[in-house]
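Note that one protein chain is taken out, while the other chains of the complex remain in position.
And then chain A:
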């Protein structure tokens, strides 16, 4: 069997697996977020939190919950790293410097998991397992909560109430993320991922001497890192490290975990707004972009244009033998079209166009299928914009799901889509105006530019993957990428929740013959076009200087 055919078959297997879990998981999540019932252990948690989970919140209260919980999380994680040197179970690792500790805390709370540190030689058990892995769960649950609040905004009328943040947060963790993680972690261990507390120890070598390894709770962190579209690796090599991703099967399983919840949430959306077809239209949009990007990536990586790859006879630099080009390309697209940012191969050593595809995937806003929660609300914002554009074309007040998209709504949507490009392009430009940031580049020319563009694209979009040649552990990059990650995560959430509140207050308008049918394939086409045009207009000049210049020269 040729590697290309094997790659296509792996993609098909992935489609089948995702298809099989789509309905049950999507319906289950709709039930989780609609249920009136609180389980016993959940009641204990609410008691400890001191919150009544049955109280409905309007959008400002919901937002306060999101921001307060996240602010406390950043501070807690920052302090945990700052005192690491004095904590037990830290394997003798020292405390993390202030700028790096801020960057890492912001990164994990913002569901980005950008890492300017080297996992295996900087973080002990307490920070990895008790700090970073916890944020993998809760930052994902926060994203899902905000998405569900927006869906409730569409589903509810003449109220303004969006649900209870604490209930959504706790249920997301306890009823969705934890059960899947327990099973998934054991699957990964069965494949060969490690799960122990051995710490730093020596293991003999074939030719004599010994290797030093850092062992820890890797599988339990790996599974939530993919499932919660987080992406922060236990080891520096992330999911390319054999202890995180031991074989072809674990590789496919990890890609499945990345895509599982983001795709299934479109079913949850359809269920909650009372029209499964509306969910399918959104799913269709996500699937078209995802499959298109994967096909393009496989094509460019298998055809391997570039001087070094031509000499080598293949684009295997930065890729593992057990995954090959196919398994690496599928992973790279899945991780950058979601907010994951885990890597099983190093994007900086992809072909010029391949690197461009990973960047463009993030620049779309990570909506195909996007991060857990953030993918759905990002895509719904795009749907609002698409409906608005369609409305302009025929001269009608646009509606989506029975709600008028008026001045107020379109302002919130427009603000949402402006935040990340402003952060990405502004900080990238600033890095080149200043003297020192450019010293961090490993590669020169177009690829050097791409390293910095990639870093801010990844940070502001909460992806966390990197063209890792860039030495990002400097005060400039730690601080500015930290700020980009926080603003790129929480400012859009403000606009999403404000939009949700505004929608929930409306009286629904009845469907007429003139209503745009947003459940039809025509709308899916319109939505794909809108996404491509908006992103293309925003980022094309920057992409032309980086990956396009590199790809065309090869």
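The working rule: a contact is a pair of C-beta atoms (placed from the backbone, for glycine too) under 8 Å apart; a residue touches a chain by one contact, two chains touch by 3 or more; residues count from 1.
Note that contacts and distances are computed from a predicted model.
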* Out of "Permease IIC component", "TIGR02186 family protein", "Aspartyl/glutamyl-tRNA(Asn/Gln) amidotransferase subunit C" or "Potassium-transporting ATPase KdpC subunit", flag the one the UniProt entry gives for the chain missing from this complex. => "Potassium-transporting ATPase KdpC subunit"
* Check each of A:73, A:336, A:358 or A:480 against the chain that is not shown and name the one that touches it. => A:73
* Structure fact -> Touch assignment to the omitted chain, from A:88, A:307, A:395 or A:510, lands on A:307
* Determine which one of A:25, A:106, A:122 or A:419 touches the chain that has been left out. => A:122
* chain A residues that touch the omitted chain in the full complex -> 1, 3, 5-6, 9-10, 13, 45, 48-51, 64-65, 68-73, 76, 92-94, 117-118, 120-122, 129-131, 133-134, 136-138, 166, 169-170, 173-174, 178, 181-182, 185-186, 189-198, 200, 203-207, 211-215, 217, 219-221, 224, 235-237, 240-243, 246-249, 251-252, 305-309, 311-324, 326-328, 343-346, 348-349, 351-352, 355, 442-443, 445, 447, 467-469, 550, 553-554
